[in-house]
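To start, the structure under review is shown below, and the notes come after it.
Excluded from the complex is one protein chain; the other protein chains are retained at their positions.
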Amino acid sequence: MVIPFHVTEMLRRVMARYDAEKTPQKMAPNDDAFSLLRPMRKISQATVEKYWARLRPTACAADQAELADPVTMAQAEQYSANIENFIGTVKLPVGIIGPLRLTGMNANGDYHVPLATSEAALVASYARGAAAATKAGGISTAVLYEGVIRTPAFVMKDLLSAGQFVEWVVRNVEDLQAAAEATTRHGKLVSLEPFIDNNIAFLICRYTTGDAAGQNMVTIATDALCQRIAEACPVPIEAWYIEGNFSGDKKASALGMVTGRGRKVSASVILPREVVEQVLGTTVEDMLAYGRVANLGSLLSGQLGAQAHYANGLAALYIATGQDAACVAESAMGVTRMEPRGEDLYVSVTMPNILVGSVGGGTGLPSQSAALNILGLKGAGHGAALAEIAAATCLCGEISIVAAISAGDFTRAHENLARHR
Amino acid sequence: MVIPFHVTEMLRRVMARYDAEKTPQKMAPNDDAFSLLRPMRKISQATVEKYWARLRPTACAADQAELADPVTMAQAEQYSANIENFIGTVKLPVGIIGPLRLTGMNANGDYHVPLATSEAALVASYARGAAAATKAGGISTAVLYEGVIRTPAFVMKDLLSAGQFVEWVVRNVEDLQAAAEATTRHGKLVSLEPFIDNNIAFLICRYTTGDAAGQNMVTIATDALCQRIAEACPVPIEAWYIEGNFSGDKKASALGMVTGRGRKVSASVILPREVVEQVLGTTVEDMLAYGRVANLGSLLSGQLGAQAHYANGLAALYIATGQDAACVAESAMGVTRMEPRGEDLYVSVTMPNILVGSVGGGTGLPSQSAALNILGLKGAGHGAALAEIAAATCLCGEISIVAAISAGDFTRAHENLARHR
Amino acid sequence: MVIPFHVTEMLRRVMARYDAEKTPQKMAPNDDAFSLLRPMRKISQATVEKYWARLRPTACAADQAELADPVTMAQAEQYSANIENFIGTVKLPVGIIGPLRLTGMNANGDYHVPLATSEAALVASYARGAAAATKAGGISTAVLYEGVIRTPAFVMKDLLSAGQFVEWVVRNVEDLQAAAEATTRHGKLVSLEPFIDNNIAFLICRYTTGDAAGQNMVTIATDALCQRIAEACPVPIEAWYIEGNFSGDKKASALGMVTGRGRKVSASVILPREVVEQVLGTTVEDMLAYGRVANLGSLLSGQLGAQAHYANGLAALYIATGQDAACVAESAMGVTRMEPRGEDLYVSVTMPNILVGSVGGGTGLPSQSAALNILGLKGAGHGAALAEIAAATCLCGEISIVAAISAGDFTRAHENLARHR
Partner (left out) sequence: MVIPFHVTEMLRRVMARYDAEKTPQKMAPNDDAFSLLRPMRKISQATVEKYWARLRPTACAADQAELADPVTMAQAEQYSANIENFIGTVKLPVGIIGPLRLTGMNANGDYHVPLATSEAALVASYARGAAAATKAGGISTAVLYEGVIRTPAFVMKDLLSAGQFVEWVVRNVEDLQAAAEATTRHGKLVSLEPFIDNNIAFLICRYTTGDAAGQNMVTIATDALCQRIAEACPVPIEAWYIEGNFSGDKKASALGMVTGRGRKVSASVILPREVVEQVLGTTVEDMLAYGRVANLGSLLSGQLGAQAHYANGLAALYIATGQDAACVAESAMGVTRMEPRGEDLYVSVTMPNILVGSVGGGTGLPSQSAALNILGLKGAGHGAALAEIAAATCLCGEISIVAAISAGDFTRAHENLARHR
């Protein structure tokens, strides 16, 4: 049979739910009456109650009590700049690892890192990596680059007009830069690079964004820049869009790997042989041997970069510290390298797309703000250090998972910690 | 000057922090004494207190009160299977959208979808997309495929041995399947495909995982399968690893786009012209025009698939319902299509890597469990429906962002909702 | 200045050619009269003369003499199944390397490999790699997989119809397979895998193609399969296409890396330390050190796989032996691995997309056929051996270039050999 079994098996399962008469009916659009929730931005006890009243058919009072608990309701207004249609809060457990020693350009000292996750074994695994790194004298880190891009697109009649458009933009760039930078105290336009595909011109606008992740900042600045073009440019523009879906915002892309978005950070440590053996329960040679296989796996499966599980550490840190968890999609890229250094093991991560802020976003929310305080990195002046913490944390995760898989411990660790539920 | 300005500017900023004497010193490994946190899995008031005592240098009592609030502490033990080194919970605000009408194979009816995020405007934007879709008669969905893969790697001496190894595996596959399936009530091995790169053989093991996301399930099953091979296979194996970093677990990969991992779901809706105009404030033509530019942006920036911001909806839904937020890295891939249908607009998303469960993981935690109740999808029998909800939610987000950008509303919406902080 | 210099410099160069009045005029469509060449498939002295008469404005008699030389014209009719609008032949110089020893499953013995190229140093470089490999006892090779895919696409009204369509296809697969295989003596359908994106179903049809590269064979077979579906399937099909641009035909794709297209071959050799030093003028350690950097370069630049220059060897071999040179675009992918083996160096290439035939295509043309005779691989029964030769040749190229770059010889070699023109 040339149809693979997993296909026929899937089909069998689908057909079990299929009824020649009812299924088409059930899948047709239907115009039954419905009543939309009223959007509400200002949060009060009353608005929350109203929403929950609408959720009754499925959710009960106990459910409401879990999300709209007294602590949450007491602070409810504090959430109003970060959410619409508020019905309460979801609580993610936070575990702590450390001290994690960083000998970085920006983060320098011993840190305790809060990680929010519901995946058993994750915190334990990162803690083990941190223990190894700290015993080795700490993780060396540096922000290598920073710049958040927004890439508006301008559609012209034809190739010639696109060329004329770009010529005008380049000639008027100082004016455009001024328009962009007038919208923000912290954002600076550091590069504007036109990119033409026939009649469509993308403008790759890169900004430094101070200590904020800066996604809104660059949107607003770029909007002003585009508005200025739209007003002043004599070349007829058929349409323009604030984002040509080119910047890699909220998604993994090769462009992000190559040019970076947000902060690009390298973090590395040399693990002495005895630390590998005693803390990680494996050997330098075994970790290197697995590293070769893991690199091959990355290449064969078409990953962007090559790494094991940055997403775990990033998601946990982003959630705990009020970052945008959706940015994990673009941040979880980069390259983990392992190399012998004499008898010891050099491990490095370089992550081109770390999007974190020590101000803005969700960093001011009550519990997130507290988590930043644990790191000592709340508020202005800490954006770069926070990015280095993110990379160093991911390095700990890489060290630990590589050790676990090369030692054959990986399954056992997950089994022990997660199976008790 | 052939060095681009953004590079020299970055360098200038780095050099401002550089001191020829102190920086090298500060970046050298240091062996100052330190004291690791003691790992603790069992959660009690006392363990939490002990950790916080250690965090004092940076965090204060008020910070502790935010994470280790009374409600959290009263439920603290419930978190013990999902976290280690527990110090409290982080609270993410949850907004609600709906009703979102689905006319799906598995999810059929009107749903209210809880979204946890701290990004202003996100909930409002998804709510608008949901309103349009529901007015249009609902979103048609189906799980097209399901299968979570684990890809152990076996290293042999040479190419010939790798061939002999594969031959043995194929010949003994029933025995191996039995070993794998003995570890799980819900997991079924539906495909085993060997993949050789010279002396290394990866085994692509695909499983259906019932209503769970199934990541641990497939790890444990595959470990048993590998152990069975290691015991019984006469071809000498130099090393084997439970995961060859090939499966795409927790990262975007081309393999994931092609073969899918978790559940693959299509969701689509035909938006009548008047819905586009009245609910979304734009036109079918303008959305199609922007769709062409956005597709170009996807291609030029080397995304996997082509879409606008699945990550936003996924992260918000995953966090609210106790899914693994790190999986956003692999789930936020797929293709959004827009096509004219007469005067109306067809919009479709197909997402090959949705990793959700209605049981297991964080779904049993107090507030997450309540969020699943809002959907009416808690517990056994709801995994496929939940995956369809995820895809339908992302479709709402795609509709809304495309409308906003094509109408020129995007920046304004973010500005209004987010700038008040 | 935030515009990078290379952009302003490019613009300066463009503007130097730009005339505000004349350029728009010159770039507008024009409807001057023209007279198309008459298409001619049957080749004769007269048809060739007629074409050349039309080329007179730019080309002279001497040019005609170079392409339509006496030897070519004497054999002109032999080209008629491979070209239309024939005006002569272009002559590429062929260099020979060897003996290249293979200890392969299919190619076993000492071979001389003809390489057609105009890039100086290429043949010398591959010859050096071959010398090293042969001195090391030969290259071990095996065809790991074979299968050429064609991926027709069927467009249905909606998701439900697409599901019904696939269900019908799976149920009728034997009939469809018979239709496909009836068109060919050598092609066998070995897998048919449906792939749905909402209302569009691709059918991934894989064939073995005997000793031919098989591109036409699979097109014709798949066309029959599709025609059969179009006749017999009761689910309404809105449109179908013989190729949904999914198969990776003539282009690099992640799908090709993962699933292979054509023949997948591994080739490897263990180079003893003294061979590396004496033949390649470098050391095992230096080659490994560069290998780590080269692997990093592959990852950072977003290549498909990781290798140095398969395209050079493939293009030269494909052209010399009558293969389709355009397939270099899809064949030049794969992974080169280097690892220490004690004191020695293990080097491996695995190439998933080798498209060669010992019959069909251009293999029967006079000089190409002679080149296949040099290899002893002309005609039926040699397809797999030829694929192994292709991979082994690429391995020689990888060995040589890595050695040259790690020894610092690379530039000098090219300088010496190419600068004399």
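For reference, chains read A, B and C in written order, and residue numbers begin at 1 within each chain.
Keep this in mind: a residue touches a chain if its C-beta (ideal position, glycine included) is under 8 Å from a C-beta of that chain, and two chains touch if they have at least 3 such contacts.
It should be emphasised that the depicted structure is a prediction, and the values quoted were computed from it without experimental measurement.
Engineer: For the chain left off this view, which of A:Ile196, A:Ala239 or A:Ala407 is in contact with it?
Structural biologist: Residue touching the chain left out of view: A:Ile196.
Engineer: Using the touch definition from the top, which of A:Thr350, A:Thr363 or A:Ser406 touches the missing chain?
Structural biologist: Only one listed residue reaches the unshown chain, and that is A:Thr350.
Engineer: Of B:Arg228, B:His309, B:Arg337 or B:Lys378, which sits in contact with the chain we cannot see?
Structural biologist: Considering the complete complex, B:Arg337 is the one touching the chain left out.
Engineer: Return the single residue from C:Gly88, C:Pro194, C:Gly214 or C:Gly262 that touches the missing chain.
Structural biologist: Selected residue, touching the omitted chain: C:Gly88.
Engineer: Mind listing the subunit B residues that contact the chain we can't see here?
Structural biologist: Spelled out for subunit B, the touching residues are 1-4, 7-8, 11, 14-15, 18, 23-24, 27, 159-160, 163, 166-167, 170, 173, 177, 189-194, 254, 257-258, 292, 295-296, 298-302, 304-306, 335, 337, 339.
Engineer: Could you list which residues of subunit A touch the chain missing from the display?
Structural biologist: 1-2, 4-6, 140-142, 144-145, 158-160, 163, 196-199, 254-255, 257-259, 266, 268, 302, 335, 337, 348, 350
Here, only the chains that are shown with their structure count from here on.
Engineer: I want to confirm something about subunit B and subunit C. Since they are copies of the same sequence, is their interface symmetric in residue numbering (over half shared, so same) or not (under half, so different)?
Structural biologist: Same, since most residue numbers here occur in both copies.
Engineer: Distance between subunit B and subunit C based on Cα centroids, please, to the nearest Å.
Structural biologist: 37
Engineer: Quick check on subunit A: which residues sit in contact with 2+ other chains?
Structural biologist: Residues 4, 14, 23, 27, 190-191, 254, 257, 295-296, 298, 300-302, 304, 306 of subunit A touch two or more partner chains.
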